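Removed from the display is one protein chain of the complex; every other protein chain stays in position.
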Amino acid sequence: MTAPAAAPLSDKTASRVASVEELRIHFDTKAGRLHAVDGVSFDIFDGESLGLVGETGCGKSVTARSFLRLIPVPPGTYAGGRIHFWSKEARQTGGSPVDLLQVPASQMRDIRGNRIAMIFQDPGKALNPALSIREQVAEVFYQHRSEDLLDGWNGTPPRPIRRAAGQRSGKLEWLAFKVPPLRSPARRLRKRVDDLVGDALAETQIPNPRKIMTSYPHELSGGMKQRVMIAQALACNPDLLIADEPTTALDVTIQARIMELIRELQLRHQTSVLYISHDLSLVRRICDRIAVMYAGRIAEIGQTRHVFHDPLHPYTRGLLAAIPSLAHQRGELAVIDGTVPELIDPQPACRFHTRCSYATDLCGRLDPPLVARPGLRPVACHGYASPDELGVAADQLPRLDRDAP
Amino acid sequence: MRTRTNRFSRFHLLLIVAVVLSLVAAACSSDDSTETSAPSATTAPSSDTTAPSTDTTAPSTDTTAPPDDDVNNPGVYVHAADDDPLSLDPAGVAAGEAGETIILQTYDRLVEIGPGGPDLIPGLSTAVPTVENGGISADGLTYTFPIREGVTFHDGSTLTADVVKFSWDRALEMDLPEGNSSILADLVDSTSVDGNNFVVTLKDRNAAFLNSVVTAAVASIVSQEGVEANGGVVAGQPNEFFSSDVIGSGPYTLGAWNRGENIQLDVFDDYWGEPAKLDVRIEQVPDDDVRTLGLRAGDFDSIETDPTFVTDIEGAEGVTIFAEGWLLEPVHIGLNLDIREDLLPDGDTVPADFFHDPRVRRAFNYAFNYDNFVEGGLSGQGGVVPHYLPQGMLAYDDSLPRFETDLAEAERLFTEAGWWDDGFEMTVLVEEGGIFEVAGLVLKDSLESLNPNFRINVAAVVEVQFDDAHAAVPFEYATWIKNADPFADPAALFAAYIHPDGEWGDVHKFRNGYQDADGIAALIEEAAVSVDTDRRVEIYQELTQLLFDDPMWVIPGNEKALMAHRSWVQNFTMNPLWPRPSLKFALFDK
Amino acid sequence: MQIREYIIRRVMILPLILVGTSLIVFTLGRVGGNPIAIYLEHEMTPDEVAQIEERYGLNDSLPEQYFAWAGGVLRGDLGYSGVLAAPVMDVLPKRLAATLELSVASAIVAVSLGIALGTFAGARRNRLPDHLTRVFAISGAATPIFWFAIVLLIIFWVNLGWFPVGRSEPEIFESISHPTGVYTLDALLAGSFTAFRDAIWHLILPAVTLGYGATAIITRMMRSSLAEELNEDYVDAARAKGLPERLVLRRHARRNALIPTVTVIGLGFGFLLQGSVVVEIIFIWPGMGRWMADAVLRGDQATIMAYVLFTSILFLVVNLVVDVVYAYLDRRVVLGS
Partner (left out) sequence: MVEAAARRPPASSPSGPLAIRVRRFGEITKEVLRNPTTTIGLVIIASLLLMALMAPIITEANTPDAYQMPRDWGAINEPPGTPGHLLGTTSTGGDVLYGVVWGARTSLRLSVIVVGITMVVGTIMGSIAGFIGGKVDEIIMRLVDVLLAIPELIFALAIAAVLGPSFGNIIFALTVVFWVKYARIIRGQIIHVKHNEYVDSARVIGDSKLNIYRKDVLPNSVTPVVVQATLDMGNIVLVAATLSFIGLAEAGLAEWGVLVSEGQAGISAGRWWASTIPGAMVFLWALAFNLFGDGLRDVLDPRTEGR
């Protein structure tokens, strides 16, 4: 496979928050090696919201999780590539990025939840059923803001309190917090945390946050739970928020409200967002740019309106045709024939060629790289290549009808 | 990430590994004290098997051992027993039951069996009645006991001849079925008080009266005040208080009876004789192995010992095995002359008259491998017994005829009786575990190796099943194995086990087999009432000869009196005529 | 409300089970053995035997005898224990306390060891530490307890002299009163550290022996439920917050994995009760198990009946408590479904 151009894949010149290069993530399965993510590259710019769209199983969630290195190893392996990340400081001082796949575990922990936060698909599953909302949100503050928690203390706080603020308390220390002399400092710490948790919850427009704090996840509605997740994710004002299908598990009526909330908070906090979804119409409403993913590859990437108005990749076209809209007549909804190919030990070929109506022999032999060609957004399709580029006859290239989305 | 070890669990694993390793290490290094476990029984203090215990009148002691500062449980003697009493009431305790030993330590009797053998010593009677001292009337029917003065009971009341009479009358009146009062009732015609003397008149002359009756637990003297304050005497009804408590005059008072755990005996300071030196705790330890371990650990001063585990203790540091004298309760195999074929276990093929033929009974006696039982089952701590006089018993003599394994003779007898070719199958009933099961296995091996057509099945059942079957009439098995009840005098032994109309003669229908049942009966009866010891010896020795030709039992062997104890126990002695564990704790020190 | 109804329903079944078990055991005892065999001596005359039978009410018909027994139970009279030579009700509380103390101590050993091992293994599924842990835990259940116990005694009692047998030193036993019969508790009530240490010291060996046997059940449950929990989203969510793995495992995964583990504690209790028979015999622990074994071997029916009665109740109570605790821990669960 040829390496794609390292040039910026966007028309924007804003500074980047993250840059994914040639990311490859494999899984060992009984059947063989599964190439879940197979050479994915894209950038996320400061303050933008990027939508990563694709069918279930195309590798978008794996890509998202790999930002926080949440892929279980084994069976997974980070088989190649880099994820560069610029923290706020690095961006301001022009410093060099860190590679999220290489940083030591301790530094990774500093980044998780602090610089990069994540919202999970199903808030019902992503919240621990055994812990109260307060405990779960507070963890973020303890973990990343332990210095703040001890702000305004007269002199150095007692050692057990410092340990408590850093979540390093021993097994029986909580007993000591129930009795003097540690009782009042412990209360003070607790109150400070409560305030922070309350504020974070309030920001997500949760009514009566003090009451919600004491409840357990199963006592809350789905929307409420997702708000808690959002509050928890934005608590430390991260540079990048990864939202992994945040509304899929919710009622349709709630979905829009949550989307709006994320959008609003994003603007307020100037946070970049990587938005994972299988739902193009949802993404269209809140994302600045869209990357379409198919079978472990990026098919095309570009400004939202461009992708919608002029889909380049045959797969994108198929996806858009499958969106129900008022314009469609009943029964006219298009479907893409065929099924997603096996990702186990894939051959060098266009992943989409078995389902593509434009496919030629070439597509079955040669893997199209994601390239930005003059006048075009980056797209991974031989249909946009010149015969010279590939060294083949012109009639071997697929012919795409640019005007028929 | 996920693969990271967490310190907490790693610590736990380390801890577990450490514990396991230390266990293994300790186990490997634990055998150093026991390397010298040569398979022989010679380390036990030897006793001359030819000398009956009647000769060893002096108490055997370990006085050479200096008082050890390192003794465990100083001031308390700890004995590990395997059986808890059912009752502590002299009137309610059965012969051979665990309550007897408590009664022995806490009550006194008129005369006692001395520490050295069958010889009697004065108890609450200041003299052992004899014809010579006038205590026994010339006709042998009246016994006079001069009662000791200045004896106080545990409750502070004083002993008088009236109290003695009260005690005996109490047992007779209560007449508890589980108790042993029948031995009094069978012999005693009347009791009376004459001044300071207690006088007993017998129904018949009886040679064993002093040895078997006056010294028995049922003849213990209880505090009259104590009885009257605690429910009095009710015929046929056990007394609740005395079933679980003691008011006697013995060297010990009952400290506590934690049922199933331990019994504590405290030294009685106002004892009339030599006071006891150590308090006593009798621990209930149901598992044999744990008893031997406790002895090794030093937490027990003596343990209920069985010959089968002599090899497990001998050579252990700080432990001595007392092995002098003999038990008076040989292991015997009962031969049922009253077989009910329909009651026999499945597979048994022996007919009702199987044992009627003396040749068959003799053949069993010749076939049994005595060496295997004595050397294997009894670890060499035993000997073969003439019919039916165990070592240590009056009239016993090494020259008396006894069976030896003789396979040719067994074959000849089985052939003559007509069993050799067809063979037979038979079940022998034993209680599981211990030497009885071993005896059963030896019997099985003896007969099955003699002739493959012979099949012996050993039915080793639990205690309740054995007791139940053992008490059933008619007896439901062709053979069974147990030991004899310990009797001090051959009269009782012959009455129970040899007399054609005796206890077992009746059950097993000895009359079906004896060639001269009446002759044997006459001899036994004569010896029972004779007061002429020489004549009695003569009769019993004659009987052993008769029984050699016409045996009613197979007697695998008799055990030596054995007790393993810590070497730090001073003045250790035991007397098999005392109820199990045959110890008088008041004699010991450590 | 929900829980109360559930408890009531379960408790309602109890008398049914008790009647059933007592009937079975009663019949078994009468069909196969003689309840007064313990008193029988060979030389007793039939008259004497009849006298004893009458004393224990054995002359009545079987149903009459059963109802007499059941009536006694309702009045709090469980009959007379032959092997302990005392009314059952006199000795039962102490014995029950002894067995409960041992069971609880063993359960503490089993649960803490099982949870530690299960957590350890569950976090390392299908790797060498997991396999070793599995073998170690199952070894506990596969070792013949009586053999293991004797080996422990030889090492720690005879050779090293570190641990005693029995329940307490007699002098220390006498130094405090025993209102509950649970010696550790009594020592605490009396405020005697010596007595407490003594009680604990006597408990360690039997509790370890018995607890090790029950460890496998808990380890297995803990391991699989932890492994299951580790696949849950909230674990990733906790990691995504930046929590160290230690907290992810302890505060998040383990806490939830404990919930299903609670359900097997009831199962483990059956194992403990059964193992207590052997352990009590060997460690000279005067509890229900040893009493029961003795009673079975010597045909003491009143004791057997009482034992079965109380184990049935215990069993039910333990399972009930487990269910309720489970419902309490897992706030998502509705009882009785």
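Order of writing sets the labels: A, B and C. Residues in every chain begin at 1.
Criterion: a contact is a pair of C-beta atoms (placed from the backbone, for glycine too) under 8 Å apart; a residue touches a chain by one contact, two chains touch by 3 or more.
Source: prediction; values computed, not measured.
The chain not shown here is touched by just one of A:Pro75, A:Gly364 or A:Pro387, and that residue is A:Pro75. Only one of C:Val264, C:Ala302 or C:Val322 touches the absent chain when the whole complex is considered: C:Val264.
Here the missing chain is touched by one residue of B:Gly150, B:Gly195 or B:Pro452, and it is B:Pro452.
By the touch definition given at the top, chain C reaches the unshown chain through residues 13, 16-17, 20-21, 24-25, 28-29, 31-33, 126, 131, 134-135, 138-139, 141-147, 150-151, 154, 158, 216-217, 220-221, 224-225, 231, 260, 263-264, 267, 270-271, 273-274, 277-278, 281, 292-293, 296-297, 299, 304, 307-308, 311-312, 315-316. Along chain B, the points of touch with the absent chain fall at residues 31, 34-35, 37, 39, 288-289, 292-293, 296, 308-309, 311-316, 369, 371-372, 375-377, 430, 432-433, 437-438, 440-442, 444-445, 448, 452, 455, 458-462, 464-465.
Going forward, only the chains that are shown with their structure count from here on.
The most centrally placed chain, judged by C-alpha centroids, is C.
A separation of 52 Å divides the Cα centre of chain A from that of chain C.
One inter-chain figure worth recording: chain B and chain C are separated by 37 Å, centre to centre, where each centre is the mean of the chain's CA atoms. If you average the CA atoms of chain A and of chain B, the two centres end up 87 Å from each other. In chain C, the residues that touch at least two other chains are 239. Of all residues in chain B, those that touch two or more other chains are 1-4.
Remark: chain C residues 33-34, 37-44, 47-49, 51-52, 82-86, 91, 95, 113, 116-117, 119-120, 123-124, 129, 133, 136, 150-151, 153-161, 164-167, 170, 230, 239, 245-246, 249-250, 281-284, 286, 290-291, 293-294, 296-299 touch chain B in the complex. Per the touch definition, chain B reaches chain C in the complex via residues 1-10, 12-13, 16, 23, 26-27, 29-30, 76, 84-87, 94-95, 177-178, 182, 236, 243-244, 258-262, 264, 281, 283-287, 289-290, 293-294, 296-297, 299, 462-465, 467-468, 470-471, 496, 503. Within the complex formed with chain A, the residues of chain C that make contact are 232-234, 236-244, 247, 251-252, 255-256, 259, 329-332.
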